[in-house]
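What you see is the complex with one protein chain gone and the rest in place.
To keep things simple, chains are lettered A, B and C as they appear, and every chain counts its residues starting from 1.
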Amino acid sequence: MSKTPVQFRHNGSDVAVFVEGGANLLSVLRESIGDTAPKFGCGQGTCGVCTVLIDGEPHLSCLTLAETVSGRAVETADGLKDGPHLHPLQTAFMEHFAAQCGFCTPGMLMAAKALLDRNPAPTRDEVVEAVSGNICRCTGYEPIINAILSAAGQPGARRA
Amino acid sequence: MAKHRGRGMASINYPIGMNLGGDPSQALVHSNPSGKFTVSLSAIDLGQGMKSVTRQICAETLGVPVEDVYVDTADSDTGPHDMGSFASRGTHRVGNAVMAAAKEARGVMMEAAAQELEVNAADLETDGRGNIHVRGAPHRSISVRDVAIAAQFRQGRTISGRGIFLVPLSSVDPETGEMTPATCYAHACLVADVEVDDETGEVTMIEMNSAYELGRALNPRLVEQQLVGGAWMGLSHAIYETTEPYYPDRKDGPRDFNEYLMPGPGDICPHNIAVLERPAPDGPFGGKGPGEMCANPVLPAVANAVFNAVGVRIDELPVTPEKVLRAIKAQGGARPQPKFG
Amino acid sequence: MLEFRKEFFADERDDNLKEIGKGTQRQDMLGHVTAMTKYFDDHKVQNLLHLKVLRSPHHHARIRHIDVSAAQGAPGVKRVIRGADVPVNINTLLSLLNFGKDDEPSLAVDKVRYKGEPVVAVVATTEREAFEALSKIRVDYDPLPAVFDVEEAIKPGAPVVNEVYPNNTFEYHDKYDHQKLRFGDVEKAFAQADHVLEQRYQMSPIEHAPTETNGTVAAPDTNGRYVVYTGAQGLFFALDTCAKILNVPSNRLHFIGGTVGGGFGGKVDSVTEPLAILGAMLTGRPVRYLHNREEEMQFGPPRGAERIFIKDGVMKDGRIIARYVRSYFDSGAYTRLSSYAVVKCVAHIPGPYTIPNVWADVYCVYTNRTPATAMRGFGITAVDFALETQMDKLAHLVGMNPMEFRILNAYRDGDMKAHRREAKNCALIECVQVAAEKAKWPIRDEFKRMHSRSGGGGDRAVIPHTPGVTPSATPPRPQRTSYERPGMPQPTPQSAPQPMPAAASAPQPPSLPAQPAPVQTQHGATRFSSVFGTRRR
Partner (left out) sequence: MPIAVRTFEKLGDAASALASDRGARFLGGGTLVMRAINEGDVSITTIVRSTDAVASQIRPAGARIEIGAGVTMAQILSNRDLAFLHPAARIVGGPAVRAMATVGGNLFAPSPYGDFAAALLALDATVSIAGSYSTSETPLEDFLASRERGGTRLVASISFPRPGNPDTFRFRKVSRVKPKGISVLSIAALLPVAGGRISGARIAFGAMAPTPVRAKGVERALEGRSLDGEGMSAALAACLEGTAPVDDAIASAWYRREVLPIHLKRVLLGQPG
């Protein structure tokens, strides 16, 4: 059957894959490239667990036609740490116990990274807005909001 | 427009574990030749922290640092039987099984240490930092690592243990309902402060204050995760969630997270929590299980707060703006009730 | 903000442990934040096939004919699975505990009993091909009248949802359509009560909504075994269920799980495991069966709806002397675990209070909706909503501070509970006191001084005469269990219980404070009923 070649940057390295017609980026990342950091939660664009950055902007990989990322840079939570060194957001999520089942965490981290890359000193409201597309069923959001604020060295973190 | 503050409270208890058909859990603990331990389970970690709490229970019982213990779960080829992660049974049932297994392993470890130190095992104690020494004579000491090596390569002992914890089947009397449903109970009381818009029926959370008694808090941070997240789910049940908005009519059931309503990060309110610890006589180090009960007091507390704010009783969940508005109209307007505190 | 109130029950606790009581980092946290945690769908599997199911568009219908010929020949289709292909196409989850009758097929055969019930499964090379094949299956249905309301369902002549339970109710002890609780004499007490309040409450069905949906990846392994990656909440529960449905020895199934993206009770039912494994058996290739979000929300089992009626008798001074609860669990079309929730609910009544007369009748009712299952607080959450809303109304009725009203009626160590076991290790009073303090909700000193370890037992430990019930052969054992470890101090009542007033043999705390005048003055006894309206007596 007809497959389309797609080349893009994946967490800093060039990758080339053949994709099925109509395939979404999430399935290509998980099944063709083997990056299981982005998760499948709905395929509807309503949960945010598949959130990745495309050219620095947060996108829902389950709603992204794979071939549209041709020549673009895709970042996932798998590429967040710098070698052995954790990203400040990862450290903050650990310190604030901002994960329980952990399934929303990769998408949550990427949504947070998109915010901090553009706005290094966000207010609590800006953090709330930044994660508003990401569902967490375990934590009640409070520790996640606090983790992001503290990663940015911002006040306003309120212990639940 | 008029917005009315109201506060309501509720107090509850919650049974730990299930009474049906017997309620067993098993655990295996063994050491590798350098004195690092593995706990093998078939218990499930779905975010509640099963791996973490059993790890601490095992380390405490063995008398070794928590870093020297890892919990491996769940593989049906290597992990012994466990009923599963539900009914708030995990910490209590699996925790007890791990404790039993760790005790057996500790017994072998102390025997092996006694043989190396040429003393009676009864005279030995662990320092929790990876060493075993003669009680009252810390200089007569041997590391758990050296004990493990000796046990494996010289003494031919397995530093390992098996544990099972079984709550036997409790039959239920058909006429009276007499039964033993659980072995211990957790407790909670929660106060909800809300604001109700009497023109739209919208309920806004202002603050929650609560006290939870959950036996021994084996890990305060895990307890905090459960209580904060659980109260959020309770709030969600109280005023948002339903798979059938027009129950018992099946129409218009939500199909995604846009239609299935839950509080967003902009809907949460400060929650001040006090934790009380009355150890369960039969719990691992007195632990019960905070996982389920933490959500329960929020539902009635919020409904009672809505009554306190505008004087209407919503007895059908969820307490939607529509139900509140219909009730206010039927009543001929908001009737704020006397406030407590 | 979370604070510990170590001053409470300090004498029952050893706070000097090395690892217990420490806020140690989670063993799985580093894996979570680096996205290295492996959930069931994160294991590398080659040549994966995809399984999708065709679901019933009807709430209740007879299946006249199923034509899968077009689907069988469709591109990429490896196998179409019908009910007849399932080795043991009838099961009930709790049959593992010998509780209840097999009542649910993996794939519907003769009729469908709820909208969304699986009828046919297709295994194909791609998800797209599976979807296309499903669209080619023709099912000829003969719609039947459906019933959705629990009280309608138990009326004579209601449509029979599930022929295994022709009365639309689960069968308890092979003779009753509900589980009873009988403790004391509620009717006598209602006659003595100053106020009687009867109310109706309704819990909505609720979705667990874990961010990871239900799913299973099953793959052929060596030695004729199958490796099964699953998000099940009970590993052996799922394994044994599959061994039964697929009629294979349990040691041919190798289940790997334990790391789950949220469950909350929604991953107990083994909905995806049996078909995924069967797909692997029939195709010889790895098969994934993953619920999409709509399936999870509408056809995956919810927390069931419950309808609860509570009738209470309360004295002017705030003592509750009788409570009767009639409740209906909406189990949907099949039993799953609702039959057990009923038992758990019965044991929970009347809540954490000592009430001398308590009766309950709780039903597990079948309707034409998605089968319900366990969820966080199973059997308790809804009844707690009802009980605590009712408690608020009672406090209002007698003009009492709701906090003091709870403390007055709270159970204490040594009290006899309605399920005929001694209350121990109680801490409700302390929780109410601390919550009141945190919320700056004033309560009077007498109530601040009360505690769970005194004032209980004595007359409060007595099992009252219960009309119509022959005392059970075995006298109620105190709640002692062989595995209970000694060493923990067993609290004993510190003050002798007070004599009971003549009005009613109701529990009474050591010092019953003077009661304020009720907010609304009640002359004589009022019966209020949300069902029958208000009337004087």
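Operating definition for what follows: contacts are C-beta pairs under 8 Å (C-beta built on N, C-alpha and C of every residue); 3 or more make two chains touch, one makes a residue touch a chain.
Being a predicted model, the structure only gives us computed values, none of them experimental.
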Left-out chain, listing which of the shown chains it touches: A, B, C
Given B:Gly128, B:Pro174, B:Pro220 or B:Gly264, the one touching the chain that is not displayed: B:Gly264
Full-complex contact with the absent chain, from B:Gly128, B:Pro220, B:Pro321 or B:Pro336: B:Pro321
Sole contact to the chain not displayed, among C:Lys52, C:Arg113 or C:Arg303: C:Lys52
Hidden-chain contact residue, picked from the options A:Thr64, A:Gln90, A:Thr105 or A:Ser150: A:Thr64
Footprint left on subunit A by the chain that the document does not show: 1-2, 4, 20-22, 24, 43-45, 48, 51, 54, 57-60, 62-65, 67-68, 111, 114-115, 128-134
Residues belonging to subunit B that touch the chain removed from view: 1, 199-201, 240, 245-246, 251-255, 258-267, 321-322, 325
Positions on subunit C contacted by the hidden chain, ascending: 52, 75, 126-128, 131-132, 134-135, 292, 294
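Quick note on the criterion: only the chains that are shown with their structure count from here on.
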Most heavily contacting chain pair (counted by C-beta pairs in contact): B-C
Of all other chains, the one whose Cα centre sits farthest from subunit C: A
Interchain centroid distance [CA atoms averaged], subunit B/subunit C, Å: 16
Inter-centroid spacing, subunit B versus subunit A (mean Cα positions, whole Å): 29
Where subunit A touches two or more other chains, by residue: 42, 44, 46-47, 97, 100-102, 135, 137-138, 158, 160
Residues of subunit C touching at least two other chains: 1-2, 25-26, 28, 209-210, 260-264, 293-294
Subunit A residues touching subunit B - in the complex, by the definition given at the top: 42, 44, 46-47, 97, 100-102, 125, 127-129, 131-132, 135, 137-145, 158, 160
Subunit C partner contacts - residues on subunit A that touch it in the complex: 20, 22, 31, 34, 36-37, 39-44, 46-47, 49, 76-78, 80-81, 86, 89-90, 93-94, 97, 99-106, 109, 135-138, 158-160
Contact set on subunit B toward subunit A in their complex: 46-49, 221-222, 224-225, 228-233, 255-258, 262, 264-266, 268, 270-271, 273
